[in-house]
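A protein chain is absent from this complex, but the other protein chains hold their places.
Moving on to chain A:
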């Protein structure tokens, strides 16, 4: 018993020490400086500044609006794509190629992916050329520096998460349930609505919440596609640490973003677990 306790301590010592030194300690420094002044006295002023300033509420509202729209579009685009890959594609090589193509963007930095859209969405970019060629617009539409531009970039980056989580859920559904429903004379639309959808809903919801959390904390994509015209929450944090050098106030902003993300992720975890238990 003592021998196994020693082994356990030996196994866990290095990883826990590393996390304590370079993860918990830095986060503690941030948490402490968010509630202290530069002299070390306790204060709630930084949080008051975050919560009472109308500008922050505007930025939060923009961040939330973009994240919500991103999530909705990701689900609307990702669900059919997942369905197509799991249920419609019969040719394995094509499905495999599609899965690889969906993952390649995930393995490419946000910079590269956003940069692609900077090129595509410019005044003379391919998208405007296409729209004008089709006669859908007379003059080039301005995408860069607008919420639409950020939205296109964020959906692009986050839609693979929905496809993979919905796809995994769909692939796990035993088709006997749907067959049974069809045998009992239920039409395909009702079978989808009452049988298939509830079975893959946990996957879809946890995917959607992940997307929302990632969209709320996104920095690179909004920074590149906003052209300095639109500010989202993570940009405020970066400003405090890189140009304003107000670490206390920056810390309060960081803790706010962290709390927001943790709440969302734990909700997603609950839903994911619930799905597993009932499945």
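Worth a mention:
The definition used in the following text is that a residue touches a chain if its C-beta (ideal position, glycine included) is under 8 Å from a C-beta of that chain, and two chains touch if they have at least 3 such contacts; residues count from 1.
Please note the rule applied: contacts and distances are computed from a predicted model.
Of "AAA family ATPase", "YceI family protein", "ABC transporter permease" or "Phosphoribosylformylglycinamidine synthase subunit PurS", only "ABC transporter permease" is the UniProt protein name of the chain excluded from the display. Only one residue from A:12, A:68, A:180 or A:197 touches the chain missing from this view: A:12. Checked against the full complex, the one of A:104, A:180, A:197 or A:244 touching the unshown chain is A:104.
Per the touch definition above, the residue from A:27, A:69 or A:182 contacting the chain not shown is A:27.
Residue-level contact of chain A with the missing chain is found at 4, 7-8, 10-12, 14-16, 18-19, 21-27, 29-30, 33, 77-78, 80-88, 92, 95-96, 98-105, 107-120, 126, 156, 159-160, 164, 167-168, 170-176, 188-189, 213, 217, 219-220, 223-224, 234, 237-238, 240-242, 247, 250-251, 254, 257-258, 261-262, 265.
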